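As structure tokens, the structure follows; a few thoughts come after it.
The complex appears here minus one protein chain, its other protein chains still in place.
By written order: A, B and C. Residues from 1 in each chain.
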Amino acid sequence: MSSSVAPGLTVRVLLFGSYADALGFDQVELALASPATLDDVIAHLRALPGGDRLPPKPLCARNLAHVGTGEPIASGDELALLPPLAGG
Amino acid sequence: MSSSVAPGLTVRVLLFGSYADALGFDQVELALASPATLDDVIAHLRALPGGDRLPPKPLCARNLAHVGTGEPIASGDELALLPPLAGG
Amino acid sequence: MGFVTDRPIELTPLVVQVQAPDRGGVASFLGLVRDHHEGRGVLRLDYSAYGPMAEAECGRIVAEAEARWQVAVALRHRVGTLQVGDVAVAVAAAGGHRDEAFAACRYVIEEVKRRVPIWKREYYADGTVGWVDPTAAVQHA
Partner (left out) sequence: MGFVTDRPIELTPLVVQVQAPDRGGVASFLGLVRDHHEGRGVLRLDYSAYGPMAEAECGRIVAEAEARWQVAVALRHRVGTLQVGDVAVAVAAAGGHRDEAFAACRYVIEEVKRRVPIWKREYYADGTVGWVDPTAAVQHA
């Protein structure tokens, strides 16, 4: 579940709810060419089996805060793709 | 504490808080010439010792509901003069 | 009716009174005795009521809120001697949606302050005592 590039960056991506159901896993380590944004992460995941059930612009988090999909990412980041929130 | 008139009407008047303090009593039976309104009751009470501390247009109730001072009254009514409310 | 009580008020029984399986939101308000009023320290206070009219007026206010919004409302106001921190008034409104619950709760507390015949005598830290007149006050909670 990694694409080897050098120089590159390694991030952890968490999936929740219906997105984890769609892809069949709830976390993955990805190695990406640098620089990269969350859009690159999303494109990678959407190409996987079941990935067509991820929207192209899901809610995203980087290091526990909401960010847009254009957000640049750095090695060591904890990223997350968030299905529509339903708390409260 | 009654003025005898015939034909007339008899009402009970309740005073609360600072108004009871001002007049030195918290209820009184009044006999008034008919027809009469709460304004007549207020005028009567304002003429008593301490009555100058009642405003000319206090909050009033007739039979447990807010009414204006022009409200006509009937024999047997329970009337009340209400200082500024401070509940809640 | 029992809207006015001389016993301590707990919020939880009011919430239980209004909740139901089809009501997803409960908004509530507690009015507590504060330790100051217009810059003066308050030690305690006495609430007094025109009891029968206070009950009737509370009943009218609750009925109005329940008719205007799809909610169930519980209301209690305490009378007697209260200490700083005691609950003076409690409102709980439960509805299917939180907009209705908040609107009804707010309506009830505003109308209680405006219409229910209850008076407050404050005992100040400087030894004086006074009837509270909100119509003369600069601001009040």
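The definition used in the following text is that a residue touches a chain if its C-beta (ideal position, glycine included) is under 8 Å from a C-beta of that chain, and two chains touch if they have at least 3 such contacts.
Fair warning: this is a prediction, and the values are worked out from it, not measured in the lab.
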Could you run through the displayed chains and say which ones the absent chain touches? A, C
Footprint of the hidden chain on chain C, which residues? 10-12, 15, 19, 21-36, 84-85, 96-98, 101-102, 105-106, 109, 139-141
At which residues does chain A meet the chain that is not included here? 14, 16-18, 21, 61, 64-66, 80, 82-88
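The definition used in the following text is that only the chains that are shown with their structure count from here on.
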Based on mean C-alpha positions, I'd like to know which chain lies farthest from chain C. A
With chain centres taken as the means of their Cα atoms, state the distance from chain B to chain C in Å. 27
Averaging only over C-alpha atoms, locate the centres of chain A and chain B and give their separation in whole Å. 76
Going by the touch rule set out above, which residues of chain B reach two or more other chains? none
